[in-house]
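In this view, the complex is presented without one of its protein chains, the others remaining in place.
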Amino acid sequence: MTDPDPGISRHAVDLAEAEGLSIEPVTQWDLFSKRLRRHKFAMISTFFLIFLVTVVLAAPAMQNAGWIDDPTKNLFDDNERIMRNIPPRASSENVFYKKVIDGREVLLEASPTALIMGTDTLGRSVFTRVIYGGRASLIVGLVAGFLVASLGTIVGSLAGFYPGGVDQSLMRFTDLVLGLPLLPVAIVVGRILPEIEFLPAFIRQGPFGIAMLLGLLSWGGLARIVRAEFLSLREKEFVEAARAAGAGDSRIVFRHILPNAMSPIIVQTTLVVGAAIVIEAALSFLGFGVKPPTPTWGAMVSQGGRQAVRGFWWEMVFSGTALVSTVLAINFLGDGLRDALDPTQTIERK
Amino acid sequence: MLAYIIRRLVYGVITLLALSMIVFSLLQMTGGGPLDRLKLNPRMGPYIDTLTELWGLDQPAWRQYLTWLKNYTTPETIALQNVLPVIAIGAAIGLTVLMAKFMKSQWQGLLVVGVWVLALWIAISNTTIKFNWGTSFSGAGDVWNLVFSRAGATFRLGLTALTLALIIGVPLGIYQAVRQYSFFDQLGTVGAFFAFSTPIFIIGIGLQIVLALYLERWTGVKIFYVTGMNSPGYSDLSAIGKLVDTVQHLVLPAVSIALISLAGYARFQRSSMLEVLHSDYLRTAKAKGLPRRKVIVKHALRNAMIPVVTLVSLDLAFMIGGAIITESIFGWPGIGRLYILAITTIDYPLVMAIVMVIGMGLVLMNIIADILYGVLDPRVRYD
Partner (left out) sequence: MTETLLKVEDLRTYFSTEEGVVRAVDGISFELAPGERRGIVGESGSGKSVTAMSIMRLIEPPAGEIVTGTIEFRGENLLMLGDDEMQKIRGSKIAMIFQDPMTALNPVYTIGDQLMETIILHQGVSAAQARDLAIQALEDVQIPNPEGKLSEYPHQFSGGMRQRVMIAMGLSCNPDLLIADEPTTALDVTTQAQIMNLMLKLAAERDTAVLLITHDLGVVAGFCDTVQVMYAGGIVEFGTADEVFHNPQHPYTWGLLGSMTRLDEVHKKRLHSIAGAPPSVIDLPIGCRFKPRCEFAIDKCGKVLPMLQDVEGGSQRVACHRAEELDLKTFTVTDDEHEEVAS
């Protein structure tokens, strides 16, 4: 039997082609990209996120090129007074910042973008800080997402593939982690993180520590999902067939089960990324997140909120918009992926 | 059933023990001791050694933990003020047994939960019970009294938010499902996405600025308050005045907490309802010749609303997080704000006490939700 597709006989294929019907094979990828493209919000979100990641990654380069300023430096006017709470304006004429060169303070001209989102209460450029603030959010989202995806998949697959003792103990542990109240525990860790002396500085101060904390606390949901997938896939005929053909455990897991469990892993991870960004923002808002002067959107909303009550709305509005639109884009993407990756969905009725 | 509840309680206790150990050891990791702040005060100098000994801080960490655990779980004083607690709990148990036997609709299930909440409230308020949860390191007094003086405020806020989220979110989702793909449905879907992509603190501050600050500026009338639970002159107000004042303070923080959950409930209820609407048994109901209204009200609603019970119990942890943030935005004198203060000063006994109260609340609510689920869905068997 050499026919590549025994389901369709040669006779019928020839006939169908003579009829002008196409028998082109449709791959999973074709279906996926077609469905994703149909989800308009998801497409817009994808482009927005690509744009965001590019801008955020390029922030130091943009600073070197003089397009944006140092997010931690105050801006001064030509009388050397700090420009606090300056409303947004297009021109940055007569705006300076100070830099110490050879032990002397010199006034340097600020970048042309310095004032397009105004300045905060300490006289720093909101525009620059919004861009740099995205770095913290993205690091937290991606590192936490990576941790959750790997921990959740490993724990979930082990539990799902080895029933009995391994499954029981792993799932009890998962239940335990899921039972921890996330925000209260995260607040405790966020508060004491800078004081834990044996940790390296980048974990104590920066977004990495917070990211790892959130990753370690939120993999439980994914582990449960992966376990459920494994439990149902393990009984499927194609796995039995592979086993009958002599495939070992690792081959069955990596070649047969895991690829079929990818959809929920991807979707759930996307949603966790969004959630981690929100929680980091909340921690920073409460003062238990990334430590100043590193800008984060959460801390900017917190500081900007106090100014907005006095009428200085810009810091809060711009940082808040950046935060909400990023999370919104991630959630839309997650929704689009869920639609596109659902293998049971063939024809969606209008 | 009983065995199931007992097993769940055992798991709950294990979770709580783990939680306490995790938080306790985290708190041990801080560089200085809890008395660092006190040491800064020169007048405290002579007392430091006394306090260290009094609070057992010279002991090794594991001994400190065990001491804490023993004190935390042993009642210092316990006394019934009258027979009301016994009657209330007895009535609640009786009603639960009765309902479990003759369950007819989901509303009775919700009634059971309501009765339990009421009974527990009566029981607690008519009992003199006190645990030795320690003394606040930052000088705020006895931890047990401190926590329970704040519990009422958080309870009021949380219950209002939960009620708002349920009575708006669930019908919204059902309506969206029944009118799938209508303009309203799509508006609701996009609205829900916006709501649960917006962090709670942005909602809170946004509401403060728009609905309190600007609204007052435009109308000249103070409609909503942005801080506290009551106005300073509250005790002088008439009964109606008190109610109005309470509502004016309560609305904005409650809405802040409720909004995200509401969107989640609506979305979940919508998909759950859609699943039921496309189910075979609904087709059977239609093929029987039942009118559309009856098909939806009798055959779809009950099935579609069962999963919400689970969602609410899962959402509770989120709501507690929301309450912590909202209370600190709105200056609400509840447990959440107390928690932030405690953690800022690393006030060990207070932090531990609040974390454990939150943990116990979650464990209990999860068990109640599981039981309720089984009551509502005849297919669920506990074994």
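Each chain gets a letter, A and B, in the order it is written, and its residues are counted from 1.
Here is the rule we use: contacts are C-beta pairs under 8 Å (C-beta built on N, C-alpha and C of every residue); 3 or more make two chains touch, one makes a residue touch a chain.
Just so it is clear, the model here is predicted, and its values are computed rather than measured.
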Hidden-chain contact residue, picked from the options B:Y47, B:W62, B:W121 or B:Y181: B:Y181
Hidden-chain contact residue, picked from the options B:K70, B:K222 or B:R283: B:R283
Of B:S256, B:N303 or B:T326, the residue in touch with the unshown chain: B:N303
Contact footprint on chain B, counting only the chain that is left out: 181, 279-292, 299, 302-303, 306, 376-379
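Here is the rule we go by: only the chains that are shown with their structure count from here on.
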Chain B residues within the chain A interface of the complex: 11-12, 14-15, 18-19, 22-23, 26-27, 29-32, 181, 193-194, 196-202, 205-206, 208-209, 213, 317, 320-321, 324-325, 328, 339-340, 343-344, 346, 351, 354-355, 358-359, 362-363, 366
Interfacial residue positions of chain A with respect to chain B in the complex: 41, 172, 175-176, 179-185, 187-189, 191-192, 195-197, 274, 278, 281-282, 285-288, 298, 301-302, 305, 308-309, 313, 316, 320, 323-324, 327-328, 330-332, 335, 350
